[in-house]
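Chains shown are a subset, placed as in the full complex.
The letters A, B and C name the chains in turn, as written, and every chain counts its residues from 1.
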Amino acid sequence: DEQKTNETVDRQDLPALGSEERIALNASAGEISYMTGFYYAASPPDIQAVLADELGYFDELGLEVTIIPGLDAEGMKFLAANQVQLASSGTPSQVIQSVAQGADISGIATFGAVGTSALLVMEDSDIYEPADLRGKTIGYHGALPANLIAMLQHNGMTIDNIKGVSVGYDPTVLSSGKVDALTIYKSNEPYQLEKLGEQVRIIDPGQFGAETSFGVLAVNNEWASQHPTVVEDFLRALLKAHEYAAANAEQAIEVLAKRSDTLYDKEAELNRWQVELALIEQSRSAELGVGWQTREQWEREAQMLLDAKVIARSLESENVMNNAFLEAIYEGSELIWLPDLNAAQ
Amino acid sequence: MKHLSFIEVKEVSKQYRQRDQMTDALINISLSIEKGKFVSLIGPSGCGKSSLLRIIGGLVKQDCGEVNIGGMTPMEAQKRKQYSFVPQSPALFPWRTVLQNMQLPFEVNRKATGDTAKQHELELIELLQSVGLGDFIHAYPRMLSGGMQQRVGIARAFGSGAPILLMDEPFSALDELTREKISYQLLNIWQEHQKTVVFVTHNIREAVLLSDEVVIMSPRPGRIKKTISIDLPRPRTVELEESQQFQQYITEIRAHLRQESRV
Amino acid sequence: MANDEHEARGYQPPKAKLAKRFKRFYVRSSFWPPLAAFLGVFLLWELAVAVFQINPITLPAPSDVLAEWVNSFNFYVKHAWVTFYEAVLGFLLGLGVAFVMGVIMAHSPVLERTLLPIAVLANVTPIMAIAPLFIIWFGFGTLPKVLIAAIITFFPMLINSIMGFRSVDENHYEYLRSLHASKTEIFIKLRLPNSLPYLFSAAKTCVSLSVMGAVVGEWSGSSQGLGNVIMMASNYMQTTRMFAAIFMLAIMGIALTNFIRYVERKVLYWHVSSSSWN
């Protein structure tokens, strides 16, 4: 049942960027929906998507985009059902798992080449390395992330050596001693706990042989193959917006906050963005543009999932990722934008 | 030659089985009632009078035997709205006022009769007044005394206009005077509209006064002991009750009942 | 009548004046006891928070919750309105479907045995788990939330209506049969009014279940409604806000429950339960 539809399109046949035809072609795709990873949280690629919309980049490229607030992994289901055409995925894992379950989707860009998913312990904890986790209680949200399972495995343990327990999003389970360690996002819980005056320490699986990535943009393959320019230009707008978001963090957060009808914690989100931006910058290769993803990145993720028995068979990177769109919008590390149009104005 | 019987009960038996309790209610009952006749069922408590009445009315099915209502099964007779039923308990609907309870027979099966409840309203109110309930037309059943509830049940049957009246101890909760008054009212309605009445009672005097025939049943398991024709002139009057013949009938029926009682 | 009977128990030596006034103003009032209850709960809670020095992230003081609620009143009302709308529509839909199914089941024992297991299946399926599917199937609008609220509402309503349709007085049933009332007529004239006490009993339960359903529905694929507020507040660990939203939901639930009770009193005047207790 391998019905992958993300074969490379012959890009010579596509109308040129900035041309009337291209705008018309993009517009002919109609309204496209993008689902965020978690409401209007300031994570990539959501912050970029919202800003691209706000800054008018989508309009400029002839894209009619609706941004729908999502809830974690659910975006992949909407994507698979083509209820949305593009969605944010926290880690490559979600895309790989979905593909393993028969979803025809792939990741077309990944912002962070390291993970935000990590383990948090209290500063005075006696846990310093994976081996110290033996027999300890680890709290997780929903399910233990694959990178943590991999970290245990790389250090001669299995999940049976620890006691996993699903907890809510309240990190005080850690500070109150209910769990010895807590799976967290580097950009979120440490900040929350420090704000409460707690001293905490991060145990990063990346430093123990289990590196992951974050901030994936995923597409529905079938739809993408029908609308290659739309996907390409969508990604282009996001990466253009990234420049703004990176340079104007506070303004960017304001924009997100305005989008949110509901509660919004600007400080927490600013922190989230600052931390994740730092991770993006720190992990990015100098020759490649922001959002670049590599085969190795995806293969190591797939291997982790296979080892952790989350997926049943190994998946080739071609089945889960597609760099064609990145290739089309980058010249080296330089984003191809609309120079003539800008000049004309 | 005998008149063709209208209600024909042939060798009917009925047994109730419920949770280990097996009760023979009726054994081999045969009975014919001519059209337009007034027949009373009389017999000791628990002998199966209500059961027989309900079988005639098609409300309970006999175990064996046949019931024929002018060539129809009881179900078909029901369908053609042949019955007005006065149950042993008044069966008034607590969420309906007295008048609304009276209107029930007209609301049901409207298509079959083309009648509407509204049309009959005045008539029904008059009927209620005639049984002494003029002040309680819009009262709910809970606000009525036992006898008043019973009178609503009777008036409801009078009002409904069906040709066969099945009445199960309709006057049991009424005082003598009211009972008498309503008895004569019943006789009037019966004669005027040529109804056939099957009337269950414990009151021998009442049975003789009203009936063409009194069916005496024996104690459980119910069988028919004797059927007595009452050859008294109609219309029956109060004076008639003083007559010797009247008293003779009473004595005869009482004797039969006493004889049957197994004490 | 039951009222008078209650009185009959009152043959007692004359009481102190104070006790009498207490009785008149408190015991008989339908306003003070609930108020006292709420105040009691709030005070206990406030005290507990103060005495045990509970972290506001774990459990905020009710006074803080109230302050937050008052300060952002418009915000909460705006979101409450969304949830209210979904819940009420869902409740009505669930009630309607339960009613129709109950009617069908009342008319055919075979269909009852066929449909009831499906209803049980719908009831025992944890809707929270499949809520996202609803959004996938029915989009991001109001519909999936309404449907979730309806599914949650539906089952208690169905079970109680079946019970109500069934437990009719045999004398009433027999009387209608003697009139050759059709099944439909028996239903309208007897089963339906007879089931009303049961239906209201279920409605009082379901009206808050429907609110819960709407809240669950709002957890994904929506950016408004109190369910969404709760989710966000929980993620930002703004427990005080979360409780303010829950407080708003509680007010909504109490208002809806009281509305049902009001209608019940109007409709069930003829039922024994409507006279005062013992």
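Basically, a residue touches a chain if its C-beta (ideal position, glycine included) is under 8 Å from a C-beta of that chain, and two chains touch if they have at least 3 such contacts.
The shown structure was predicted, so the numbers you read here are calculated from the model rather than taken from an experiment.
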| item | value |
| --- | --- |
| Assembly formula [one copy per chain kind displayed, counts for the whole file] | A x1, B x2, C x2 |
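As a working rule, only the chains that are shown with their structure count from here on.
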| item | value |
| --- | --- |
| Longest centre-to-centre distance from subunit B, chain (CA-based) | A |
| Centrality ranking, top chain (CA atoms only) | C |
| Centre distance in Å when subunit A and subunit B are each reduced to the mean of their C-alpha atoms | 84 |
| Inter-centroid spacing, subunit C versus subunit B (mean Cα positions, whole Å) | 48 |
| Touching two or more other chains - residue numbers and ranges from subunit A | none |
| Per-residue multi-chain contacts in subunit B, two or more chains | none |
| Of subunit B, residues touching subunit C in the complex | 54, 57-59, 78-81, 83-85, 87, 89, 91, 93-95, 104-105, 107-109, 112, 140, 142, 160, 166 |
| Subunit C to subunit B touching residues, read off their complex | 1, 169, 171-172, 174-182, 185, 189-190, 193, 270-271 |
| Contact footprint of subunit C on subunit A as seen in their complex | 38-39, 68-71, 74, 77-78, 81, 83, 168-172, 176, 192, 196, 260-265, 268 |
